[in-house]
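Omission of a single protein chain aside, the complex is shown with its protein chains in their original locations.
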Amino acid sequence: MIPRRNVGIEPLWKIRARLWARSLRKNWGLFWESRIGPLGLAIILFFVLLMVAHPILMATVWDPRVYDPVVGFDRAMVGRHPAPPSWAHPLGTDPIGRDILSQLMWSTRSEFALGVTSALITVVIGTFIGAVCAYFGGVVDTFFMRLADLVMLFPFIALLMVLRSIVTLDLWRLALVMGVLSGFGGITIILKAQALTVKVKPYIEAAKVAGGSAFHIIRRHIVPNIMPLSFLYMMFNVTGAVFTEAVLSYFGLLDIRMSWGIMIHTAESAGYLGAFGQYWWLWAPPGAAITLLCFAFYLVGRGLDTVVNPRLRKR
Amino acid sequence: MLRYIGWRLAQISVTFFLFLTVVFLLFQAMPGDYTKQFIMNPRIPPEARRALQERLGLTGSVWDQYLHYVRNVFTGNLGISFQYYPREVWDVIKERLPRTAVLFLVADLLAFGVGYPLGKYIAWKRGKLSDYAVTVTGVLFYTIFTPLLALILLFVFSNVLGWFRSGGFLTPSVWLRPPVDPQVVFLLLAATIGGILALGGGIFFLTKRIGHPRPRNWARRSLILLLLACAALGWYRSGIGTYAWDIVWHMFLPVLAVTLISFGGTMLLMRDSMLEVIREDYITTAKAKGLPDKVVRDKHAARTALLPTITNFTIGLGFIVSGGIVTETMFSWKGMGLTYLEAVLQQDFPLAMGCLIFTGILVLLLHLVVDVLYAFLDPRISY
Partner (left out) sequence: MPLLDVRNLTMHYVTKMGDVHAVDDVSFMIEAGEAIGLVGESGCGKTSIALTLLRLLPDNARFLGGQVLFEGKDLTHIPEEEMRKIRWRGISMIFQAAMNSLNPVYRVGDQIIEAIQNHLPISYREAKRRVSELFELVGLPPEVIDRYPHEYSGGMKQRAVIAMALACDPKLVIADEPTTALDVIVQDHILRRIDEVRKKLNMAMMYISHDIAVIAEVSQRLGVMYAGCLVEFGDTVTIFKRPAHPYTVALMSAFPSIKGEKRKLQGLPGEPPDLLQPPLGCRFHPRCAYATAICAQRAPRYEEIEPGHLVACWNPRSGRA
């Protein structure tokens, strides 16, 4: 017996992969053309580099007793902390003798972890609710839309300030709370609007006629179509999360051992911000890092916007 | 139009109730009731706590407490601040709310005044170097870490230029023996700003009836100049001008900071919405009519692009309020934001709750104003 084979017909996954690669190439081209997107991406890559370099430096040239971001202390310079930049400490030391560059690089990891986790939670919730609201409409829709209004009304930082009196906020809890809260916020309105444009497409009707369950249609047809927009809003949400963490840390309201916001907080509570021109290395590097990372993710978001939204393109 | 506004008002009221409820639940979730601070404060006798508990209805069931709470909110009976004991919370808020309102109003108007024309300009020059440069600058200010911005502003304006010596609301040395209360001066200032805005709006709508654009614009410009001149003269002749000027002087940096962090949002919204409008057929038609490029841009493209910009503006409000809290703190501008932060840090929960509620009211009022404005600007809303 001759084994049955599809001679000459490419397997489906290969065709899919090729289509996928083609659309990726096209979208990458559009993203590249936006010019601001690649700029943001370059900055993000720079921070990734910092993040990766830290453990390597700690294992090779940096003595952990001196350079540990939290418990390090340079004994050689006792009495001179906070010391200005020098060869041993390229960005100087903080009021309790820790190396600023090491703190800066070490914190990058937690900023990424926080930003990405929180944004991921937001987007998953937002996408799901947006799709559900668009698909079912009615009471479900009204409920979530009013909820979104409410969440948008709340100044985030103010809310987290109270929340912190109820639960201690460490990095993961903060990411979770921010992620969930903004997941019910404005993003649902935007994604719902997008899902509504998908819902009227004929293939949705076809899937319904074919007996697809609501869940199946949402998962297989609606969600994939609003994914690009979700991905875009994820970038904006990373900006929001990093920013919020920095502000709360700066006010000393979080239970985090080290972050860019805490670095400035340390400088402030030790009284070094008053004469800021003099001790610039205490606030300028972490301040610039927070700003740059937020800036970078926002730019990437806007760059993706030109990919997702053809009306913003040049032609 | 009235029906539209009424409908929005109803929606906003519902949102407000939900908001009140959430605030209530939030403070319910705290360990102990929020008068517990009164036990620890030696300045406050224990009977006072009991009295306050009674007054705020904190003794009954949760549902009773909720009803009591809602009634209290509407009667302004928010309890006593523990930081400022024995001042009433409402009394503190009454003093601080106008400061925040004025700060935001002025800064947002300025931000709009900068963001709107810039957005329209860069959209028109899309893809040119100026587009990229201004977009990147806008995003930078939009995402800048607010304390960093404040530090930089302080550094530039106090250290380098030496214009301002301190933050705060006023310079004590100027106010040694003031003929009037600073609060009164401030409220008068606020009233002046409000009056100018209201009359300006009035002038705008009254002159709308003048059909021909040239005399219309002329009338508008001269009437508004007259208005501003009257206001300036009034303050100059009032005898308390120096005091008012001191306050205005102190407002400068916070207003600048809030303006800088919020103009980017308006600008980017305007740019994107312009880019969409530019593709519309009526823009081609306007060009085909032989209208000058500037008229097509300003009268046809920008005016229509303004509508989505206004609608989206409210989405960013929470962000601006957050930025406001930080700004007020950095410049020690004693508005709602700073008061709220202090209250939270000192666990002065009655005051914190009051601040949260009134911030919510402020934001909702802004929503309403924006809605009314929108209804005026979009002829398609006629209901």
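List of remarks:
We just call them A and B in the order they show up, numbering each chain from 1.
As a working rule, contacts are C-beta pairs under 8 Å (C-beta built on N, C-alpha and C of every residue); 3 or more make two chains touch, one makes a residue touch a chain.
Source: prediction; values computed, not measured.
For the options B:F17, B:W218 or B:Y282, the residue in contact with the chain missing from this view is B:Y282.
Remark: the omitted chain is touched by one listed residue; of B:T100, B:S273, B:T304 or B:S322 this is B:T304. Although one chain is not drawn, its touching partners on subunit B can still be listed: residues 211-212, 280-282, 284-292, 300, 303-304, 307, 377-380.
The rule we apply is simple: only the chains that are shown with their structure count from here on.
Residue ranges of subunit A in contact with subunit B, taken from their complex: 35-36, 39, 146, 149-150, 152-159, 161-163, 165-166, 186, 239-240, 243-244, 246-247, 250-251, 253, 264, 273, 276-277, 283-284, 287-288, 290-291, 294-295, 298-299, 302, 305, 311-312, 314. Of all the residues in subunit B, the ones that touch subunit A in their complex are 11, 14-15, 18-19, 22, 26-27, 29-31, 126-127, 132, 135-136, 139-140, 142-148, 151, 154-155, 159, 268, 272, 275-276, 279, 314-315, 317-319, 321-322, 325-326, 329, 340-341, 344-345, 347, 352, 356, 359-360, 363-364, 367.
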